[in-house]
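With one protein chain removed, the remaining protein chains of the complex are shown where they sit.
Chain IDs A, B, C and D follow the sequence of writing; residue 1 opens each chain.
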Amino acid sequence: MSPAVVIDRVWKFHGDFPALRDISLNVEAGSCLALLGRNGAGKTTLLKILAGLSKPGKGAITILGKDARAPETRSLTGVLGHGIGIYDELSAFENLRLFATLYGVKDPKKTADEWLEKTGLDRVRDGLVREFSRGMRQRLAVARVFLHNPALLLLDEPFTALDDRAIAVLQQLLTAARAEGRTIIMSTHQLREALALATDVALISRGKLAFSGERTQDMLDDPGWLYKNYGE
Amino acid sequence: MSPAVVIDRVWKFHGDFPALRDISLNVEAGSCLALLGRNGAGKTTLLKILAGLSKPGKGAITILGKDARAPETRSLTGVLGHGIGIYDELSAFENLRLFATLYGVKDPKKTADEWLEKTGLDRVRDGLVREFSRGMRQRLAVARVFLHNPALLLLDEPFTALDDRAIAVLQQLLTAARAEGRTIIMSTHQLREALALATDVALISRGKLAFSGERTQDMLDDPGWLYKNYGE
Amino acid sequence: MANRAGFIHQVLTIAGKDLRSELRTKETINASVSFSVVMLLLFSFAVDPGAEEVLQIAAGLLWLVFAFASALVLNRSFARELSNDCLDALLSSPAESAEIYFGKCLTNFVLLLMVELVSIPVFGLFYNVFLPAGWPLLIAVLLLGTWALTAIGTMFSAMTVNLRLRELMLPILVYPMMIPALIAAIRLTTVVLLGEPLGENWIWFKLLIVFDVIFTLLAFALVDVVLVG
Amino acid sequence: MANRAGFIHQVLTIAGKDLRSELRTKETINASVSFSVVMLLLFSFAVDPGAEEVLQIAAGLLWLVFAFASALVLNRSFARELSNDCLDALLSSPAESAEIYFGKCLTNFVLLLMVELVSIPVFGLFYNVFLPAGWPLLIAVLLLGTWALTAIGTMFSAMTVNLRLRELMLPILVYPMMIPALIAAIRLTTVVLLGEPLGENWIWFKLLIVFDVIFTLLAFALVDVVLVG
Partner (left out) sequence: MRQSLILGLAGLAGSVIIWNLYTMFMNVPDEMNQGAIFRIIYFHVPFAIASFIGFFAGMFCGIGFLVKKNFRLDSIAASFAEVSFAFASVTMITGMIWGRIIWGIWWAWDPRLTSYLVCLLLYAGYFMLRRAIDDPTQRAKLSAVLSIFACLDIVLVWKSIEWFRTQHPGPVLSIRNGGGMAPGMEAPIYWNLLALVLLGTSLVLIRMRQEDTKREIDSLRRYAHGM
């Protein structure tokens, strides 16, 4: 199995402060990587670079054999950041159609409707997102991320501020994605939820890669285990 | 022991939509109430009213025997909302001094420095908050909330997006606060962290008070317990 | 309401905070100064500054510049509190809405005066208008007119702070409101520039004062309703 | 860069999105139209609108109105993307920075033209200026001038979104940037309104074109640097 993502000696500087220091990491295709680390460790920074939202200072990123900023690459990745990335003034359907079109999906309208159904939003198809509740927004955001069925999913703290039910929904969607062989990289502080899904774990501390490897039983038993052994 | 907070048949309307419906609740002085509920249940709305940031549509709030909007009341409460409420363009010290002054603390400068020390921020005393990492900001925010030693603490999702260490720090600060007999009301979705601290629990569902009472062992054993039995 | 001393003390604290963070990143002040200079420049292309009757319209242009430049300052005034929900932090502190309002007013007043102090000389250069004999009156007019802009502008800055289209709504709501004050200021300034006797123009002075008083009181009365949801 | 067809397709998609959400609420449009009316009103106090030489300055006023009204539209342009980190969503999609930029440009261009189409007749009514003989030239000037405002404004709107650059560059640069274009537009419009022969004023026309070309290319080259941190 070839690595889906190759991170090769990546540095990122804010001014002369190195937010990422010499990170090298391979993510196998079809695996689910939990990106852990303390506040300010550099998780978001790394994910942004993978998503092509910012360029590494040094080093190179290869995603599915191509550069991260290449349009072809981006049409294969789905990104869900801190913000949900959908438009309040547009209807649920218009949002999905917009991104379907941008991602060059064959039949945008059909795809949009399909995903509205899958996420149970079809009854509010033409409602403006502005009027949606937090849960509905979250589901729409997920639909946006999945609708061009990306080979690689990049999720930054997807569980934050969600209630138990919303988390459950998200978790089963992600499990399904794994089953379809998509690669997932997600950063989070909610270790339990993350480790339940993850196959691999990477720990960043102060911009350095402190640990990366399979998720072991110890981690499940005691989510704090990693920090205890590898955190500074 | 007299109740520190008396919530008496409180309603809050957004137009005709009742975000809070006839909530009545007493919080004993010195207790720690975990305010639980699904997304959109009304936790933030209730906390905002307690903090005097918005007025109830119907009903009355009494905090330590006084009205919630009275300046004396507010000088006795410490509020930590979604946002951390500190200024990016000011230094850590200036932030604390500002609020110390607003809260009419005796010697603002001294108090500010004390709390910078307590939260381990004294080395960055004069650094602009803009350059702080998320963890540091959070600690500064906590200092801001504690520095006029309030009798009542109102925390809205204090654990969100914090790493394990920051959470630990916050938890021990709160435990200390409890030991000093302060009353704490916090809303959260991270049931484990919350229930570990709480003495009492209140569950809001769709603006109605679904459950309120002591925190029992069952809840600790299975955080989902409450939702299973009382959630809709 | 806290007792009188407390009131002023709180107001000064808040004003001090705003001024400090503003003067640290000269953001707004730079913006509005350069803005007003550019406006004067553009005006000088729109209206031939050499012309005789320039003195007739000089005052008008000047006050338009002030009005437009003020929008930048006023926009930031409460927007500054948005970043980390700082407004909630302020409101949940013992500081009264009115104290916050006047703190902001004070800051804006000072900032606007700074802008004016810069742009008036520039103006004088472009249109070679020189310091008239009646300059004490001019200063009085400046202060009164600027306060008019501040009192209303700050109030509306508070009203629009939570809107999606903040920077859009503010000018639309504020400028029509300001018209009486602007008219009065323009007339008085013209009078001074032309060196005419004040005479029956006292009425404008009165108008300006009345305007200031009325809207300051109104804001004072209503700001709590606006800020506390 | 996607192939040519793809480019235009993406640009249209983005422009379509913006226009749809704008025309649904009509917020920006309404705001900037009423804003320009407000400005015409304010000008009427600065400059005696009854006067003969109003034609001399009409063009100047008109373009000032456009410049300021445009600020409102341009502000919203990228700010609209901020609310839910939508900009990140766009940038992480296959759409290129340049495609996003030109999509926004297109939207702003259309919106600004709408605003102008409304405010020109209003202006004509209020100041009793009527459609001059040389109106085809006038239209050309309008299009070129508006594009100048759009190209620069959109670029800076993109910069302000990127927080690190905000307080440094934007305010101090954007207005002065526009000056040459505005001057040219004002001169040309005056010429048309006064019905003078174009003659040596061709130079202004050339200037306007050069200005448009240069800044469009510049933006095209730099927008990726600005948007992708």
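In the analysis below, a residue touches a chain if its C-beta (ideal position, glycine included) is under 8 Å from a C-beta of that chain, and two chains touch if they have at least 3 such contacts.
Remember, predicted model here, so these are calculated numbers, not experimental data.
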{"item": "In the full complex, displayed partners of the excluded chain", "value": "A, B, C, D"}
{"item": "Absent-chain contact - pick from D:F45, D:F66, D:Y175 or D:F215", "value": "D:F45"}
{"item": "In chain C, positions touching the absent partner", "value": "152, 155, 159-160, 162-165, 169, 172-173, 176-177, 179-180, 183-184, 187, 203-204, 207, 210-211, 214-215, 218, 222, 225-226, 229"}
{"item": "On chain D, residues whose C-beta touches the chain left out of the figure", "value": "25, 27, 30-31, 34, 37-38, 41, 44-45, 48-50, 125-126, 128"}
{"item": "Residue numbers in chain B that touch the chain omitted from display", "value": "13-18, 40, 57, 206"}
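Following the convention adopted for this analysis, only the chains that are shown with their structure count from here on.
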{"item": "Of all other chains, the one whose Cα centre sits farthest from chain B", "value": "D"}
{"item": "Separation of mean Cα positions, chain C and chain A [Å, integer]", "value": "47"}
{"item": "For chain A paired with chain D, centre-to-centre distance based on mean C-alpha positions, whole Å", "value": "38"}
{"item": "Residue numbers of chain B (touch at least two other chains)", "value": "none"}
{"item": "In chain D, residues with contacts to at least two other chains", "value": "83"}
{"item": "Set of all touching chain pairs, with the criterion as stated earlier", "value": "A-B, A-D, B-C, C-D"}
{"item": "Chain A to chain B touching residues, read off their complex", "value": "37-41, 133-135, 157, 160-166, 189-191, 224, 227"}
{"item": "Complex interface listing, chain C residues touching chain B", "value": "1-2, 6, 10, 13-14, 17, 20-21, 24-25, 83-86, 88-96, 228-229"}
{"item": "Footprint of chain D on chain A - complex, ascending", "value": "48, 51-55, 69, 71-72, 74-75, 77, 79, 81-90, 94, 98-99, 101-104, 144"}
